[in-house]
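Presenting chain A:
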Amino acid sequence: MLRIINLLTAPTGGVYYFHGCPVPGNTREQVNIQRKMSLVFQKTILFKESVWNNVAYGLRARGYSREEIYERVGSLLDQVGLSDLAKRRADTLSGGEAQRVAIARSVAFDPELLLLDEPTANLDPYNIELIEEMITTLNREKGITVVIVTHNVFQARRIADEVIFLDKGEIVEMGSAEKIFTNPEHEKTRLYVEGKVVF
Partner candidate 1 sequence: MSLTKNLNPLLLVCLILALSMSLVAGGCAGEPAPEPEEEAVEEEVEEVEEVPEEELIDDSITLATTTSTYDSGLLDFLNPIFTEETGLEVEIISQGTGAALETGKRGDADVLLVHDRVSELELVEEGYFVDRYDVMYNDFIFVGPEEDQAGLKNVDKALDGLNMITDSESTFVSRGDDSGTHRKEEHLWEDAGVDPTGEDWYLSIGQGMGDTLNMTDELLGYTLTDRGTYVAMRDNLDLVIVLEGDPVLFNQYGVMAVNPNEHPHVKYEYVLMYIEFLMSGEGQELINSYQVNNETLFSPGYGLE
Partner candidate 2 sequence: MTRLFEGILEAFQLIFSLDPDLLQIVFLSLRVSISAIIIATILGVPMGAFLGLKPEKKPRLISKIIYTFMGIPPVVGGLIIYLLLSRQGPLGVLGLLYTPSAMIIAQVLLATPIITGLSLVGIRSKGPEIVETARSLGADPMLATWTVIKESRLSIFGAIITGFSRVIAEVGAVMIVGGNIAGRTRVMTTAIVLETRRGNYELAIGLGLVLLILAFVINSFLYNIQKGGQAN
């Protein structure tokens, strides 16, 4: 689903609205919409270059000037605590480090929307904490809307404001986190958040 939102895959049916407008078929305009958001895959791919260059990629793709890139990348790395890694080659990072770089890379160009697919899968609790912290920071300080797909109920409870509960691609229930976790309308939702059923 995140792939559809990010315009990487065409939907099998229906119309996709972005900011209330249907998305056109034209590739150039799609790129413009695409540039307002960014997606971090579950399986992170960092380019085999320095961390700095990875984070700068999106800015370069948008044609930012050298100085601006320098400034933005620098301050972002500071903000998310990755400054020490700036000169490291991305393919030498650990899993947690790589995931943080991937997220940083995805927000460097201030997207309106950040899509995260299982951002903490296969990570240890320490790294999970770092990443969740990072996500909250980005959301609060930069005002980026973040959409996370996760199977981790506790994670959703910890960081989400709004929750949409999906089962087999269908929306079961949606609403504020508070409502979903404390007073779910649907039986399935209740069983899931209480950890009784794993779909």
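Selection rule, in plain terms: all candidates are chains of the complex that A comes from, given by their letters.
One rule holds in what follows: a contact is a pair of C-beta atoms (placed from the backbone, for glycine too) under 8 Å apart; a residue touches a chain by one contact, two chains touch by 3 or more; residues count from 1.
What you see is a predicted model; the values in this text were computed from it and never measured.
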Touching partner of chain A in this complex, picked from 1 or 2: 2
Residues of chain A touching candidate 2 in the complex: 3, 6, 8, 27, 31, 34-35, 38-41, 43, 45, 47-48, 57-58, 61-62, 89, 91-92, 105-106, 109, 115
